[in-house]
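Only one structure is covered here, and it is reproduced in the block below.
Only one protein chain is missing; all other protein chains are in place.
Moving on, here comes chain A:
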Amino acid sequence: MSVTSLEGSAREGSARAALDTVFDPELDEPITDLGFVRSVTVTPDGALTVRLRLPTSFCSPNFAYLMASDSKDALTALPWTRDVVVLLDDHHDSDLINRGLAADAGYRGTFGAEAEKDLEELRLTFRRKAHSAAMERALACLLRESPDLTEEDLHEVVLADLPDVTAAGALRRRRAALGLGVEPSDHVLVDDHGTRYPQGEIPLRLRFARAVRVSIDGNAHFCRGLLRTRYPRSGADQVPRAEEFAQFTAPQAQFTAPQKENVS
């Protein structure tokens, strides 16, 4: 009995760890941190059921499908799982998506005529946005720490120049996801394909990257707040957004609480 429950607990832990690798493509955060995982249930014979929930009934079905199917893939890849059931709760397309997941029908198989293509292009779009935002965070951090540095100077900045904070690590991960170089001598300020911008364009490109970052951060806060409104106890399942720490605190004091705002 106790052996089984210990094993069950370890398996639940490994299932949650697998779900840590599933990201909301739009918010660029793990679904576990966002509080989107409602429950993880493992039976003694190894059947695994994961329920997911989203901030509104009308969250975009393509993103909902992406997260649910990525979850199923991540869980199925675990060595001990046999029957994996992923269920999306309270969504306007819950029935459709849950049937599609159960049948491993794929995106087109699930949505039929409404879906023209697979979702890889959309996923790439959001990886690029995530990279822009991470690049801006890292460079804004560098500019704050180095008052003598001008925006134009950023043309020469390489990965090794970035202060060793969360933002630099996050940028390397986003670059790797896009297939961009992560060597210390690689230039930081590059476009979606890894090409450096002309020096004269830097203020504009940095400004645009900032708008991308503002957009992603804002969406993340909005979705997190809506989830807490919709599911009153879900706040306990949310992990504070990592980049907020870097954004609102001095680099020397990264682990103090971010500036409080009036979040309902």
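Here, contacts are C-beta pairs under 8 Å (C-beta built on N, C-alpha and C of every residue); 3 or more make two chains touch, one makes a residue touch a chain; residues count from 1.
In this section, contacts and distances are computed from a predicted model.
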Legend entry - Per UniProt, the name of the complex member that is left out, chosen from "BMP family ABC transporter substrate-binding protein", "Amidohydrolase family protein", "Ribose transport system permease protein" or "3-hydroxy-3-methylglutaryl CoA synthase": "Amidohydrolase family protein"
Inset, instruction - Sort through A:T81, A:Q199 or A:S215 and give me the one touching the missing partner chain. - result: A:S215
Legend entry - Per the touch definition above, residue among A:R16, A:R99 or A:R207 touching the missing chain: A:R207
Inset, instruction - Name, in rising order, the residues on chain A that touch the hidden chain in the full complex. - result: 26, 55-58, 60-62, 65, 92-93, 107, 111, 113-119, 121-122, 125, 129, 207-208, 210-212, 214-215, 217-219, 221-222, 225-226, 228-230, 259, 261-264
